[in-house]
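One structure is given here, and the rest of the page talks about it.
All protein chains but one are shown at their positions in the complex.
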Amino acid sequence: MLLEDFLALMVNGVTLGAVYAMAGIGLNIAYKPTNVFNLAQGEFVMLGAMLGWLFLTDMSMAWIVGTIGVVLAVGALGVLEERVAVAPHLKVQSHHHGWLISTLAFSIIIINIADQVFRADPRFVPSLPGTSLDTMFVGPVAFNTHQVAVLVIVVASVFAIEYVYRRTRIGKAISAVSEDRDGARLNGINPLHLTMISFAAGAAYCAFAGIIAAPLMLASTSLGLALLVKGFMAIALGGVGSNWGTLLAGIIIGCVESLSSITLSTGYRQLLLLGILLVVLLIRPNGLFGKAAGRSV
Amino acid sequence: MSGSANQAVGRAGARFTPETVLCAILAVGAVAVAFVNGHYLTLFTFAAVYLIGAMGLNVLTGYMGIISIAHGALVCVGAYATAIATVNYGWNFWPAAGLSTLVGLGFSVLLGLPALRLSSWYFVLITIAFTLVVPAMLVEWRDFTGGYAGVIGIPSPSIGPLQGQTGFFVILVAVAALLWWIIANLVNSRIGWALHALRDGNIGAQANGISSARMRLFAFAFSGACAGLAGAFYAAAKIVVTPEEFSFEFSILFLFIVVLGGPGRLAGPLFGVLAFYVLPELLTALREYRMIVFGFGLLAFSVFLPAGLAGGVDQVGRRRSRKAMVGAPTGRLKHEAEPVEGASLTIANLRKQFGGLKALDDVTLNVEPGSIHVIVGPNGSGKTTLLNVVSGFYPANGGTIKLDGAELLGMAPEQIAKLGVQRTFQTPKLLGDLSVLENTCFGAYTREKASGFEIALSLLRAVREKREITREAHQLLSLVGLDGMAHLPAAELTHGQQRLAEIARALMARPRLILLDEPAAGLSMGELDRLGDLLKEIRRLGMTLVMVEHHIELVANVADHVTVLDQGRILAAGTSEEVFNDEAVINAYMGGAK
Partner (left out) sequence: MSRPEPILDIRDLTAGYNAIPVVQGISLAVGRGEAVALLGANGAGKSTVLRAVSGLIRPKGGEVLLNGENVAGTGAEALVRKGLSHVAEGRRIFRKLSVEDNLDLGLASVSLSRAEVQRRLEEQYSLFPILKQKASDAAGSLSGGQQQMLAISQALIRKPDVVMLDEPSTGLAPILIEEVFTKLDQIREQGVSILLVEQVVERSLEFVDYAYLIQGGRLIAQGSPAELQKSNAVKQAYMGEVSIR
């Protein structure tokens, strides 16, 4: 294999992995105050991409206007999901993971409505303003400016998210809720607000991921499930709740997938990733970089 | 009295609830219609296949509470196993079906392995990934699977005179009925109760000696085997299998059937198949929007009717006419129970720290076999922590705990339970929707000898053992004064009664050491007297008893030995008279704090 080919695959893999990581980080955001793993999270990425096509390509809106519109719309959907599918389950203290069913139901509704609305054709979404999808070279490395922008955005977003959790009161309050819901209430923190905010933020973040990912992978309604699985793999390998770990794991997954495409066809690549996931979870249940936390009973 | 109760339990699987009656009517109706009309015969043939698959998933998702998206994908794998074995290699249907069953079981266990240690939502995502991989791999392995063209010409099963499509249908109904019976046997046994306890996250499950990993493994294996078998029948019914049929929707249909039909209920899958497979097939107009409607249905059910259709029918039809009879406490066992040889408990230099907090600080104590040893002390002095460390729920930071000389530290709660250590909890951990009698019988978990296989097929030893255990449970319930409430759901008892029922459950295991956490809290005066007699009876049987208790009167009345804990340290030890006359103890207890 030529060095150029290898580097091109790596660039592709890193960018792809960054998108997987974004799906995973969206899951983390919604998970933090609720301990709910939102199975509809992948569909928010899909909706971001499809609505991105609708607003930016079909309706030719200015990029920033259309993007804000998409992010707000999907964020609102996140709140709706929290209200109808998650809040009722959080109210009752139980070990039955009722939310697994209800968030799955929510995602099925989204997929099938989206299928009716957009049909199955892949759609084109324009690249970020000021960037292009044209290949350019720096030495042996082939890339495009959109890819660079995606990477910068992902890294910056993780910095921003970590800043919010560590430095702002709302971020600390979310940590407090995840640790002790009643304790948080006794300090005047309303867990329901934070749950709603987190679901809205997680959905909006994923919608944004969809918009910036769509130029790289074409938007279609089948995107959601695949990204949910990749996002899950990223957090399972990177450690649930660890955004930096998720980013790193996402990029590793992207690179493995990209490099293996030389020898493996699609089905085998998926099988390879599933195999890696099973093995890692068996050997290191808390993820590749996770601390060995006590297992939950 | 106990004779009639035995019979009641014997019939437990076949009680005539509205649910079962409606079920029987629907099933008979379906079979009758199928025989009249060829179109319906095909429809109900597939319905029976779905039912077989869904009953398997009900064990995993309904009874065990682990959600799987991959059930359809396992059916798919089973279908291809039979298709390839019969068409490409010329096997007969039945060995091929056996192969399918094993293949389904194997894949299910493989996917489930990480979930033995991790939270079950990992399993959901692993199964989604698997469901996406399977059709892709069917296309990749085209030499083997025929790619998009699939496998054509799968033979139907036949047994003797049961030939052709009708014969196939009869076979399916028979297999479904057999599977129903097996599951009914399982869920009404310690295995079903164990699944139930684990599903509810019941900590008592571990204290009762149940290994969560083993039960999960069983549930994965059982449901996978059912999926594989259903796959074999599916292939035979279809004659042709192609990757396209096994879409994500196909896989998720099984989950719809189980969750909407009534998870954890015998009749659930039947209701589910009729309502969510047969009905939509009849209403063809609905088919395009079926998934949207199902999605909304799933969302609504998960919030408003988690018990599913079967649960709904049951609620509507049930008339609550049970009356509680509080039996007179006998305080004695009617029949002479076999004495138990109590174990000694030797704790030395035990330390337990939570962060910066020393909960147990160099605790050393000796419990004589067959004695009643009470641990007292103010709140937060480490009494419950001590019980939790001894029973394996908390790891210790140092020291030793020896049961008859064998080290307990480092063992899991269920291992410790198997050595003959039983415990109760401050808040009783009974299974609220099971009857008091079932909860008590459940206590015998660690000493039941009948294997899962014997239980599933209701073989002689399992039946005999169940009868014997039920008899003993009645005895123990009358000992604690709850025999009149044996058939009430445990949740309907007061806290005090639940605590007594929990003691009965612990005694069912014939433990060598029994740990009680504040048994007197919340008891009425009458119940308190009974508790005192009960504790003495436990001692008379030879069991060693360690208890944490606040009620000084009770302690003074029964204790052979009292240890006073304060801030994780031993403040005093001796007989109750010695201890309660100790100035330091009175101060610590009454809060002199000087």
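The first chain written gets the first letter, and so on, giving A and B; residue counts start at 1 in each chain.
Here, a residue touches a chain if its C-beta (ideal position, glycine included) is under 8 Å from a C-beta of that chain, and two chains touch if they have at least 3 such contacts.
Every value quoted in this text rests on a predicted model; they were computed, and no experiment measured them.
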Among the chains presented, those that the missing one touches: A, B
Residue of B:18, B:167, B:280 or B:380 touching the missing chain in the full complex: B:380
Chain A residues touching the omitted chain (full complex): 169, 172-173, 175-176, 179-180, 182-191
Positions on chain B contacted by the hidden chain, ascending: 355-359, 378-382, 494-495, 518, 521-522, 550-554, 556, 567-568, 580-581, 586, 589-594
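As a working rule, only the chains that are shown with their structure count from here on.
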Intercentroid distance (Cα basis), chain B paired with chain A, Å: 35
Touch list for chain A against partner chain B, complex: 37, 39, 84-85, 88-89, 94-98, 100-102, 104-106, 108-109, 111-113, 116, 225-226, 228-229, 232-233, 236, 265-268, 270-271, 273-274, 277-278, 281-282, 285, 295-297
Parts of chain B lying in touch with chain A, wherever the complex brings them together: 65, 67, 69, 110-111, 113-114, 117-122, 124-126, 128-130, 132-133, 136-137, 139-140, 199-201, 203, 206, 248, 252, 255, 259, 289, 291-292, 294-299, 302-303, 306
